[in-house]
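With one protein chain removed, the remaining protein chains of the complex are shown where they sit.
Note that the chains take the letters A and B in the order they are written out, and that residue 1 is the start of every chain.
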Amino acid sequence: MDTETMAEETRPKRPIRWHVGVFLAPAVLVYTAIMILPLFGTLQLSLFRNIEQHQVFVGLGNFGTLFGDPNWSVNFWNALRNNVWFFIIHMLVQNPIGILLAALLSSPRLRFAAFYRTAIFVPTILSFVIVGFAWKLILSPIWGVAPHLMDFVGLKSFFTAWLGKEQYALTALSLVSVWQFVGIPMMLIYAALLSIPDEVIEAAECDGVTGMAQFWKIKLPLILPSIGIISILTFVGNFNAFDLIYTAQGALAGPNYSTDILGTFLYRAFFGFQLQVGDPNMGAAIATIMFLIILGGVCVYLFLVQTRLRRYQF
Amino acid sequence: MKTKLLTALLLGTSIIGTTGIALAEDVTLNIESWRGDDLTIWKDKLIPAFEAKNPGIKVVFAPSAPTEYDAALGAKLAAGSAGDLITCRPFDKSLELFKKGNLADISSLPGMDNFSPVAKAAWQTDDGKSSFCVPMASVIHGFIYNKDAFDKLGLKVPTTNEEFYAVLDKIKADGTYIPMAMGTKDLWEAATMGYQNIGPNYWKGEEGRQALIKGEQKLTDPQWVAPFKELAKWKPYLGDGFEAQTYPDSQNLFTLGRAAIYPAGSWEIGLFNTQAQFKMGAFPPPVQKAGDTCYISDHTDIGMGLNAASKHPEEAKKFLSWVASPDFATIYANALPGFFSLNSTPVKMADPLAQEFVSWRGKCKSTIRSTYQILSRGTPNLENETWVESANVINGTDTPEAAAKKLQTGLDSWYKPAK
Partner (left out) sequence: MSTATRSLPRTIGAHAILLTYTVIALFPVILVIVNSFKSRAGIFGAPLTPPTPKTFDLIGYTTVFGQGDFFHYFQNSLVVTVASLFFVLLFGAMAAFALSEYRFRGNTLMGLYLALGIMIPIRLGTVAILQLMVATGLVNTLTALILVYTAQGLPLAIFILSEFMKQVSDDLKNAGRIDGLSEYTIFFRLVLPLVRPAMATVAVFTMIPIWNDLWFPLILAPSEETKTVTLGAQLFLGQFVTNWNAILAALSLAILPVLILYVIFSRQLIRGITSGAVK
């Protein structure tokens, strides 16, 4: 509704553009009622503290505790560090592999393309329950699938209980997550590559630009906006991630908190765990910080990256 | 358009909802629980037994997964959609619910006098004046072993530490079996089946536990570091890659006959009976020297309380009184061997392994897990930290002394014992 009045103010000479409101209204209504209001209802809890069963306003006190009290801050920085590493692995492994697969798939007259495309996307449709369970089994030293396979290619000595070692667990889980989600960048880039008009490619071929050179010089610049989208989606997804770590390592994100990311840290604080009683106020404080981190990233994308990307209309 | 549809939908469903209730004659009570494993026992044995005696009351057992139980229950209680009867975790978790007004005071419930003060202590306010859950069962820690394996290797059940390690060495030297089935991946195995299992022998059960609460002992004292030192010695006797071995892995290793000894809680009995193809025995945690008094962890683990917001408090109380009765205790303890009734009336149990566990109550002094009462109220949470540090000690990434120091420092940061 606001948008209409705003529109009116901007261009007073034009009639009210009701259709803008009609297009926006259903989404805005549902979204505001079911998502935004409950979420901000929760986030404002971060300014309160439960004292003797009463919510008392403490301003930024909870944030002071989060950053000042080593019992919280050590865990927070640990989770943030782990989360950054989790994100780096996705950016360095998941997205390049996704682009590579999409580029291969989109090459004309490739046989079995439909089969590959369908098969590679399969992990993405699986629930975390299945992914967590299946990979725990595969990497389990007792069940012996991974050691067996590594023995097969003569690498047995490199096998170790990855999920149980502090130095490997997070990387191993990040790679499992990459395995699961590589289909998303692949599909988005694939759609972008397919929508490049044939004329453009033909013109390039007339000029003798083919193969790798064609990809780097012609296609890549054209799909840059889509690469922008997958990067920001990866960023948002990674900093909101929770389920995989939770199903594979439990809420304590062992061993020794080495796989603790912001999502699991938040879950423990907000809902509690075992004897630990949940603290919605501290949980909300952590959620607010997570929100600000992600908001920062998205703003950088929206205002610095997206506006500078050249878009081509076909 | 959307709003109309929405209103129509909202209206439609609420009408159906209310008429549904209006037409129903029977009162239906919902039980919230994390014990999905017990679903069939409730469905086939317990609930029919109650419903037969109480016509007009229907009971539905609606468990959620243990990992989600507390969070889901908290949300449902806050919004007012939780079941009438709440399965209670021991001590602070339930105390917190009581303080928030989610659990009703049931101190005067008929049948509560069937329980000793010790049994009730897990679900009472600190001053012991109000009770909010009916005690259902306790679990006992010890070791379950593969009798066939022991016979084959000519091993005797160990009673002292020295004998314990001698047995483990022999199994290891023989090589047929993994000496001990335990992993550190899930953390809680290390803490619960390890630290809390053998610990009471060192800190002398209740004596040490109470002294810790009073602040007279510290976790860095020798009697509290000693269990960690023992755990550190377990490492060579565990299976390859135990760092990534999960709790179900350990259970399967043992029940498939690949491991000889299983550091256990009595709750395993039911499952092991159905899965293991060999004879099993059990022994209590070994003592330091022959002739020492033995201590066991006999932990009050599960109770049931009344949702203060229940629409049918009278019927729910009737059900709780029945849970407090010897009838219930007999069915429950026999259907779930290893969950020992807390009822003062002795319960006859048929299962030999369960009898073995419960017989230690006569020989040894009982205590509960050291971290449960009062000490896990603050941040960092002592129970969670004990999980993490016990696993670290077995993995060898922390020394026993360092682990104990971390726990004590964490505790000191918020806990000020009453002087």
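Keep in mind that, in the parts below, a residue touches a chain if its C-beta (ideal position, glycine included) is under 8 Å from a C-beta of that chain, and two chains touch if they have at least 3 such contacts.
For clarity, every value in this text was computed on a predicted model and none was experimentally measured.
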Given A:Val93, A:Ile138 or A:Val305, the residue that touches the chain left out of view is A:Ile138
Consider the whole complex, including the chain that is not shown, and state which of A:Gln55, A:Ser73 or A:Ser107 touches that chain. A:Ser107
From the list A:Ala119, A:Leu155 or A:Ala213, which touches the chain that is not on show? A:Ala119
Under the stated touch rule, tell me which residues of subunit B contact the chain that is not displayed. 2, 6, 9-10, 13-14, 17-18, 36-37, 39, 62-66, 68, 72, 75-76, 78-81, 247-248, 251-252, 255-256, 271, 275
Go through subunit A and note every residue touching the omitted chain. 2-3, 6-7, 9-10, 17, 19-20, 22-24, 26-28, 30-31, 33-39, 41-43, 97, 100-101, 104-105, 107-112, 114-131, 133-135, 137-138, 143-145, 148-149, 179, 182, 184, 187-188, 190-191, 194-198, 201-202, 205, 210-211, 225-226, 229, 233, 236, 240, 242, 263, 266, 270, 280, 283-284, 287, 290-291, 294-295, 298-299, 302, 311-314
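The rule we apply is simple: only the chains that are shown with their structure count from here on.
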How many Å are there between the centre of subunit A and the centre of subunit B, using C-alpha atoms for each centre? 37
Sort out for me which residues of subunit B touch subunit A in the complex. 1-3, 67, 70-71, 74, 89, 91-93, 96, 99-100, 183-188, 239-246, 249, 253, 371-372, 376-377, 379-384, 387-388, 391-392, 395, 397-398, 410, 413-414
Give the list of subunit A residues in touch with subunit B in this complex. 25-26, 29-30, 53, 70-72, 136, 139-143, 160-166, 246, 249-252, 254-257, 267-268, 271-279
